[in-house]
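Just one protein chain is left out here, and the rest sit where they should.
For reference, chains read A, B and C in written order, and residue numbers begin at 1 within each chain.
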Amino acid sequence: MTSYFADISPVSYAPTDAPDADGLSFRHYDPSEVVGGKSMQDHLRFAVCYWHNFVGDGSDPFGGQTFDRPWFPADTMDLAKRKADDAFEMFRILGVPFWCFHDHDIRPEGASLRESHDRLNEMADYVGEKMENGGPKLLWGTANMFSNPRYMSGAATNPNPDVFAYCASTVKSCMDVTHRLGGENYVLWGGREGYETLLNTDLNREQQQAGRFLQMVVDYKHKIGFKGAILIEPKPQEPMKHQYDYDVATVYGFLKRFGLEDEVQVNVEQGHAILAGHSFEHELAMARTLGLFGSIDMNRNDYQSGWDTDQFPNNAPEAALAYYEVLKAGGFTKGGTNFDAKLRRQSLDPIDLIASHVGGMDVCARGFKAAHAMLADGALEGPRDARYASWNSADHLTTGKTLEDVAAFAEKHNLDPQPTSGRQEILENIVNRYV
Amino acid sequence: MTSYFADISPVSYAPTDAPDADGLSFRHYDPSEVVGGKSMQDHLRFAVCYWHNFVGDGSDPFGGQTFDRPWFPADTMDLAKRKADDAFEMFRILGVPFWCFHDHDIRPEGASLRESHDRLNEMADYVGEKMENGGPKLLWGTANMFSNPRYMSGAATNPNPDVFAYCASTVKSCMDVTHRLGGENYVLWGGREGYETLLNTDLNREQQQAGRFLQMVVDYKHKIGFKGAILIEPKPQEPMKHQYDYDVATVYGFLKRFGLEDEVQVNVEQGHAILAGHSFEHELAMARTLGLFGSIDMNRNDYQSGWDTDQFPNNAPEAALAYYEVLKAGGFTKGGTNFDAKLRRQSLDPIDLIASHVGGMDVCARGFKAAHAMLADGALEGPRDARYASWNSADHLTTGKTLEDVAAFAEKHNLDPQPTSGRQEILENIVNRYV
Amino acid sequence: MTSYFADISPVSYAPTDAPDADGLSFRHYDPSEVVGGKSMQDHLRFAVCYWHNFVGDGSDPFGGQTFDRPWFPADTMDLAKRKADDAFEMFRILGVPFWCFHDHDIRPEGASLRESHDRLNEMADYVGEKMENGGPKLLWGTANMFSNPRYMSGAATNPNPDVFAYCASTVKSCMDVTHRLGGENYVLWGGREGYETLLNTDLNREQQQAGRFLQMVVDYKHKIGFKGAILIEPKPQEPMKHQYDYDVATVYGFLKRFGLEDEVQVNVEQGHAILAGHSFEHELAMARTLGLFGSIDMNRNDYQSGWDTDQFPNNAPEAALAYYEVLKAGGFTKGGTNFDAKLRRQSLDPIDLIASHVGGMDVCARGFKAAHAMLADGALEGPRDARYASWNSADHLTTGKTLEDVAAFAEKHNLDPQPTSGRQEILENIVNRYV
Partner (left out) sequence: MTSYFADISPVSYAPTDAPDADGLSFRHYDPSEVVGGKSMQDHLRFAVCYWHNFVGDGSDPFGGQTFDRPWFPADTMDLAKRKADDAFEMFRILGVPFWCFHDHDIRPEGASLRESHDRLNEMADYVGEKMENGGPKLLWGTANMFSNPRYMSGAATNPNPDVFAYCASTVKSCMDVTHRLGGENYVLWGGREGYETLLNTDLNREQQQAGRFLQMVVDYKHKIGFKGAILIEPKPQEPMKHQYDYDVATVYGFLKRFGLEDEVQVNVEQGHAILAGHSFEHELAMARTLGLFGSIDMNRNDYQSGWDTDQFPNNAPEAALAYYEVLKAGGFTKGGTNFDAKLRRQSLDPIDLIASHVGGMDVCARGFKAAHAMLADGALEGPRDARYASWNSADHLTTGKTLEDVAAFAEKHNLDPQPTSGRQEILENIVNRYV
């Protein structure tokens, strides 16, 4: 067997300004470069995903498969193994420290639930060996509970209790495998947890089911001693018109409702932030504020398309603002930078798979370094602290004061507070000094 | 003084199908009609707002005032009283049982905080007398903490503590007046509680300020014995790019964070739901599910404009779906149907003000009656119950069961659940039998 | 063979207000009802499409096939015929006078271009016989030049001239078949005529190719004596990020550029109008204004989803405004009302296929009758004429006058024109008297 990537050499750091014809070297990402006492590899914790890269076939709602991979249709264990061989070869070429998967990505679904579990375990052994032999570590595992028609009307929120049970078994199997492979997180994305029309939906019941399911997941994590984080990945719509995990703030409310806010964190995706009407940095700042920051799915969404375009990031100034929030949240601990990004339908070749990741990694590295410098210099934090400084001497308005107390102060002094400039454009100029 | 509406007679119910040239009679809204044991007036609890109707001047971001009202510029107490005279005349013509206001709507701002309070109190006396003499009751009062430049960078979330204090005094004065006038609710819309750019914003600090402020408001309510509901009105953006009360789910999380979920409810606006990427009925269903349903701001937002267009509702089928959720939440108790709706810039005449409300009220009445019949017939609830019926005998998957228990059940039976039709189009047809 | 629709009786007109459990009768559409001297069947000219109904399998970007049809996978001629049998049975049950198809819908693609043509011709014979034996007529035919990977980078606009040639052969074969089956129109929808990224696109060259191709199509139409209309169906994006036939106004400019504005008209789809930022009635009014009105694809697009949701219409007031524009354009001559609408992924059953069309047809009929009455009564045209009436005596500003002439008039009279109410809400109320 010849590797699908046989013609492509491992990607290396080549810090020149000269153009190259294929975009196949890092200009900004040197894994071993130390920034602020930590290597870039440890800061960014890049992960490659299995789904878009090895399952995705280029189809879109108006046309079928365009990619031709040697492991397609991947419906036998042999082909699944062939797929794994090429995947780990790609991980090696890119030099990434992590990877991520759904059960559905690495094994063909079996004819029965039990056979699916058996296949998952067999494939876990197969990739586990590769991981031990120099392969990347597992950033996270997850269960695909959205592609099969059985999840058509929801997974844990399905009107049919048998689907709920099927999900329990599926998640358990994926948590077991993630734990066994040393995964640092376990992710839940509720792709079908939502509804198409209120006309046939019992919203409260479905949310109660989701809450109970998540509690069971958390309990099981503790039972098996899995030390990774449980992460929910918010998304507002698509595939369901209304999804229950709309955005970070919605997930926070959900967790509070079921008392799980200390047990579960979020995996924030750029594209999902955009679809929810937010910026990526907003969602990250919100996650930090609410104590939920876990990991990120790095990609970009077309601002004008309205669906999940999952493109590779290519705008360094935008990446800088995102990593600034990551750094303010303390940087990654268990989390990392997973590329939940897919090739365009017309990008057919092995080299497209490699070059897209190289470009994405480089944009992230470039953004990260700018973010780190901005934070180290206090370029934004200095002005920010100054803006709120009066609150440092405002005890007369805070501790133990009532509305009447505070109102009385305003009235006694007949206050007439005057606005001061927010200096937005100046701050934007300052950011442009770094990016 | 001649009333601005001198040429217009009180609007009456005229149940014919014949066209009329000005749209000035009710075809569907008969206040005294009893539906399900309650009069339409008591079901719908219509309110007219003071701001769009008596303050709005037709300006938009590209052009100034087009409306010419006899009380403009309303910058003296005399003009404010003239405005009140005409407002209550309009309330009489429409026959509405409620009205709503901001402090800013009914009194000219004073030269100082204290003078503003004095003027507010004087105007409260003036309108209070009208209310006692046959005028409508007060659905809710609120404070305008967004128009004046002092709120430019936030109200309770301002970087300047003096603005926080100013807000406390303002809200206190408005709660006092609302209480005095027998208001059934007090509303907070955080128009400037949000941010323009993260570059100059301390998100966590600002949200803490908002939480503390709301706690103070709730405490004060109890202290003065105000029995009305405290309502937050969610909105995702505009005027601020990112507002903290994005949608119902976000407000729920905020309330849970500060332990206020049993003290505060929501006033849901159709237009704000749309701007947040939801349907109105979604937001209403979510409010019900989360125990937050309070009141509604009825209007419509252009689905394609992206800003708050605040148009009068004119689509009866859409109104039916909204009132269906209101009815499922138990109908209005303290809340009601407030028209937070404004005339188009080109609708200059007194008759436009009247006709727009007549049309809106009629659309609501028509929608409400359809909703009531759908609910009474079980036209949707029957199929919905059937869809989830298997859960009624699913104790083996619920009480006290762990992920392992449930997974074991699935595996033991090697479950293979099959999808069944969601029947969306059939349900849509059924709705079309009623609307 | 048992028909897929064996359990379903032909749909009939049953004008009651009583609810029905499945929404399977017409309440508003009586094909033989005469309105304004023409039957409803002849006014509306309903057509059922082959693609969404008989090809669509319920898949979405996050999950595969949910529909299970007896003719799937329809990859043999036998299955294609089985599909045709059931399709014409469904046409009979619905009582529609027209149907529409792509080549791709009715025949499995052959192993070669020639085999594809042979299969198309064989299937044309097969369905032609059904049409002659009481089946519906053909509203239009078209070629699918977007699903196969060969069209990945464009059809007539492809960088590869062989694809251009392939398209010529394909369109020729589809025009021949459409002509032979007595089709009343031939449609071109340029699903892949557009671009993903300007970085690899020669915009001018691609548009030139499209223009030349269209000229060839028009010439061929005349050569073979096809009397039907050639229609372009505008759409702004999806599948391509930027499509060349963005909206009606864009298509007009394109036709003018290549001198084809008298040869080609438009097929306007509600959903595509919405995706382009317009209302459906805007696009229809624009088509009328520009002399391009041809036919409509009736459906509805979720206003908030951003992709082509192709749902069945279910809002009668919206349908009324659309048919009002159709009537103002003179009604349909060759065109008709084609349902380019698909079942939701969860609507699995044969009855869902029938009920969805019944509901859609009924909504159209209801809207049409309201539109017809509004037009007959002059309810909108009267006020509209009055609004522009001053232009009837404005010769001093029109014929042969220069900017200086007209300016001189304004200056001589020192004009100070005053605004008058646009009466939008009153007009909306008037519309609500009819719908």
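The definition used in the following text is that contacts are C-beta pairs under 8 Å (C-beta built on N, C-alpha and C of every residue); 3 or more make two chains touch, one makes a residue touch a chain.
Just so it is clear, the structure is predicted and the values come from calculations on it, not from any experiment.
When you scan B:Y29, B:W99 or B:Y151 for touch with the missing chain, the hit is B:Y151.
The residue from C:T16, C:N133 or C:T398 that touches the chain not shown here is C:T398. Of the options C:S12, C:S39, C:T76 or C:T289, the residue whose C-beta touches the omitted chain is C:T289. Residues of subunit C in touch with the missing chain: 112-114, 117, 149-150, 152-153, 158-166, 168-169, 171-173, 196-205, 207, 212, 216-217, 219-220, 223, 236-237, 242, 246-247, 249-250, 252-254, 256-257, 276-279, 281-282, 285-286, 288-290, 321, 325, 380, 383-384, 387-388, 390-391, 394, 397-398, 401-404, 406-411, 414-420, 422-424, 427-428, 431.
One chain is missing from the display, and on subunit B it is touched by residues 58, 60-66, 146-149, 151-153, 191-192, 196-197, 237-239, 241, 302, 304-308, 344-346. Touch with the hidden chain on the side of subunit A covers residues 17-24, 27, 66, 274, 277-279, 303-304, 312, 314-318, 343-344, 346-349, 351-352, 355-356, 358-359, 362-363, 377, 379, 419-435.
Just so we're on the same page, only the chains that are shown with their structure count from here on.
For the pair subunit A and subunit C, the CA-based superposition corresponds to a rotation of 180 degrees in steps of 5. In the contact between subunit B and subunit C, the residue numbers used by both copies make up over half of all numbers at that interface.
Subunit A and subunit B have Cα centroids separated by 36 Å. Taking the mean of the C-alpha atoms as each chain's centre, subunit B and subunit C sit 38 Å apart. Residues of subunit B found to touch two or more other chains are 277-279, 419-420, 422-424, 427-428, 431.
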